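Scroll down for the structure; my scribbles are underneath it.
A single protein chain has been omitted; all remaining protein chains appear in their positions.
Coming up: chain A.
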Amino acid sequence: MRLPLTVITLALSLLPSTHAVFADEAYTVDYHHELLGLPLPQTTFFHRPRKDDKATLLYTLSDLGVLGAVHPGTGRVVWRQLLAGESANNGTEKGFLRPVEGESTVVSAIGGRVDSWDAMSGRERWGNVFSGTVKDLEVMETPSGDAKDVLALFEEDGKSVLRLLKGKSGNVKWEYRDEAIDLPLQVSTNVEKLFVTALHGSKGAYNIKVTQVDPVTGKKGSEYTLRSLSEIHGPEDVLLVGANSASPIIAWTDKDFKNLKINVLGRSAAIVTLPLKEADGPITEVEIHAPHLIQSLPHFLVHSYSATANRADVYHVNLASGSVEKEYELPKLPGKGAVSVSSQDANVYFTRLTEDECIVVSSASHGILGRWPMKFTGKDGALIHGASEVVKRTGDAYAVRTAVVTSNDDWLLVRNGAVDWTRSEGLSGAVAAAWADIPESESLAKTLEAEAHINPLSAYIHRVNRHAHDLQYLPAYLQTLPKRLLSSIIGSDAASQTNGVLVRDNFGFNKLVIVATERGRVYGLDAGNQGTILWSTRSSKVFDFPASEKWDVKGIYVDPSKGTATIRGSRGEFVIVHVLTGNVLGTATPGSHPSVRSAVVVDTPSGTRFLPIGLDGNPGEIPSTRAPKDSLVTQGKAGEIKGLKYETSGDIAAPVTLWTFQPGPGEKIINVVSRPTHDPVASIGKVLGDRTVLYKYLNQNVVLVTAVAEESSSVIFYLIDSVSGDVLYSATHEGVDIKQPITSVLTENWFAYSLWSDIAVTSATSAALPASKGYQIVISELFESSIPNDRGPLGPTDNSSSIEPSDEINGEPALPYVITQSFLIPESISHMSVSQTSQGITSRQLICTLAGSNAVVGIPRHILDARRPVGRAPTPAEMEESLVQYHPVIDFDPRMTLTHKREVIGIKDVIATPAILESTSLLFAYGIDIFGTRVAPSAAFDILGKSFNRLSLVATVLALWVGVFILAPMTKRKQINERWAAQ
């Protein structure tokens, strides 16, 4: 009827802007895990950001290329910078981070860029980008009081290039090029000389070449070669090249970890061989810890591990003679341990953390300076590596704090043996995530079902017994009753839950998120409780794939009836975990199954299955009971889109290709999107101002294909019917920078995409379009017909078939009527998704990830309306539709920003799920950071907000009640008196 529409229009026009995050909602509906990635041993250290202040910050450049400073007292992030953001292969290239002693500066290098950062604020002092990749970075000690210069070693076309960068500006002072084809390894300095070490030889067998370079002119000095052909197969075999040190060394071991070989750089080609002592079985790993300060004593520690124990030896380098002598040893202790080095002026301290105790020794003598028992719980995991800071208190008292990485991928700060804080850095680098409902206790449903099937009398007795049994919970229920009443009056969060027990709530906000990370870990987060980590499971232990490789997750399927989540990886591996506990229920190792391109949930005669699709887009032959009933749309090796249908012959079902979609010549498919699995549409038409209806084109079998043509730098979007393979619509954009992100989303009856394009004015287009250049977002709405009240070629039929669209033979498919509008946006969108609600009554919101400003924005649908009148004010009828005049620029209003002032970095994907409340959709963004929030695109119309004054409502009711209570007898008395006391 017209009435509700008018009312709604009126109400909507009166409502405040609905997409804003209100101040009282920020930090309560959203949660954020501010993550850095796993700290690496070489790039994690304590450093004083202010020269005359003793306070230090903890700096790290993580495996994900995030540079960050952490407050050591609280564990909070002070500042972060994403360095590997632009390059897609972040994490594969090694990063370097060095403190500049005595200055408020840290210097980082990753890829080809070298940057200098203010250690206190995280602001960039200078940045310089070079060709080639950085192989090492050192801070040059200069006697003068100027800013210290930075040495950067690059590999350019297989040759070493050493550059000295000015500490003030980052400009190149001099450059030294080695003409020989080498593998540059590291650069070291001992004030007077620079040493460039490189691996010389063929792949698999290298000699070490040490070249001296003059620090003032950058001219080459003498060079010598160390014979290590049989021992060094790659850069990872060299244990240590002492960096800034009074006497830098280079160290490696032989193949069986029997002997340690050391050369004191700059002395001669003499190799010192030191025997390694076994500790309970053969040595599996050797680490060397040496100080990084030039004024520190030239001592170093050799830490060797066996499978069950670890031990350490401390050696001294004699500066005068260049000989290496063993000074003392630290006893063998069971389990893994972490040794870290810290230096204060000339003193060098070694901190050894094992599962039982934490000790600090000086490098000069074996006397233990401090010993603390470790207060560790079993779940903390084994210690992997750490960075420590030793402080000398009054007298002989020492204090130590160590930031240590554990095998659970947590980063802890251990202060004098006690854990101060824990950061779950393993959660960073999420590659896939899925929503899961909290499994309901099925016992009640089962009991009810059982009662329905037995005879009435025994069912009655059973029910009475059950209710009598339930009475034992009554006191507890009554106890919580006042609390519940009070909380409902005061309006505290209804989603708060009982301690430790996960239960669903009435609004559907309490859900779980299963997150798989690239390091092979699986996490379960509680979205209803600020995204806290419920459990984490290391599946890579089960799979045992090398740490350098990333887990490529192809799909997560959550089975709501069983409460399990199946995670499938690209190499055929899968792991099944329980969503509530994280217990691993089943696994398959990589390689045990064929490689997987994707995985899809299908309906088969034997129930719902999670079907893997092979690399060529072919799921292969499977037993007919497991064959999906519906056809599939897959992508082949060359990116072509295929429609498959399973044909059953006997017990075996084989896929038959129904159609194949190849883009035009020179085009490459870069992306395919489909409508979300849960995509309900409440109204099948759009009511216009004159009460006529424009029917939406609602075909669930459509996919939107993005193809790029590199030569003509154009992008073509194809809308394909996924049953018949017919192209329903296509749009071409010229002058597109295809290196920029091109993202798209398809839902309901509309699709949107964003790209960067430069539309030049040509004679053909000048009349229609002015020139534009920049990021664009294009929205296209699909309708059944251009005429209102018309249901298009198919008419009022209830069914539609894509294969036989009409009764005619070879009839044309019903093509949608498309209205398109484009808008300019201020920055690039790296990912798009759309909010989901349970019935689709609430309008959808386009959720866009902005990599440039580290934010997630939600663009309301009414701004992105293709039917906004262009160049004129809306007519009254259009106003009634709440259409506003077209404006070519959509500004990302701060009120659209769902992340408000939070900075979320490295977001790869945003997943949405409906809550039970129709107005609300839950969002979860993952990538390096984790961010989750709730959105209500049409305002929270079905729940009372926090601003609603429940107290005054209750007070009003009470006051009225009291008033009635007092007035009622008074009125009664008066009425009687009127009758009887008249005379």
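In the analysis below, a contact is a pair of C-beta atoms (placed from the backbone, for glycine too) under 8 Å apart; a residue touches a chain by one contact, two chains touch by 3 or more; residues count from 1.
Basically, contacts and distances are computed from a predicted model.
> Determine which name in "AP complex subunit sigma", "ER membrane protein complex subunit 4", "GPI transamidase subunit PIG-U" or "SUMO-conjugating enzyme UBC9" the UniProt entry assigns to the undisplayed chain of the complex.
Checked against "AP complex subunit sigma", "ER membrane protein complex subunit 4", "GPI transamidase subunit PIG-U" or "SUMO-conjugating enzyme UBC9": the hidden chain maps to "ER membrane protein complex subunit 4".
> Touching the absent chain in the whole complex: find that residue among A:P628, A:P663, A:P874 or A:G932.
A:P628
> Specify the residue from the set A:V672, A:L815, A:M832 or A:A866 that touches the hidden chain.
Missing-chain contact among the listed residues: A:V672.
> With respect to the chain omitted from the figure, which of A:T692, A:S806 or A:S882 is a touching residue?
Here the residue in touch with the unshown chain is A:T692.
> Out of A:T447, A:S801, A:Q839 or A:T875, point to the residue that touches the absent chain in the complete complex.
The missing chain is touched by A:S801.
> Looking at A:L40, A:V78, A:V602 or A:A654, which residue reaches the missing chain?
Result: among the candidates, A:V602 touches the missing chain.
> Could you list which residues of chain A touch the chain missing from the display?
1-3, 5-7, 597-602, 611, 613, 617, 619, 628, 630-635, 641, 643, 672, 674, 681, 683-685, 687-688, 691-693, 698-701, 703, 722-723, 788-789, 794, 797-803
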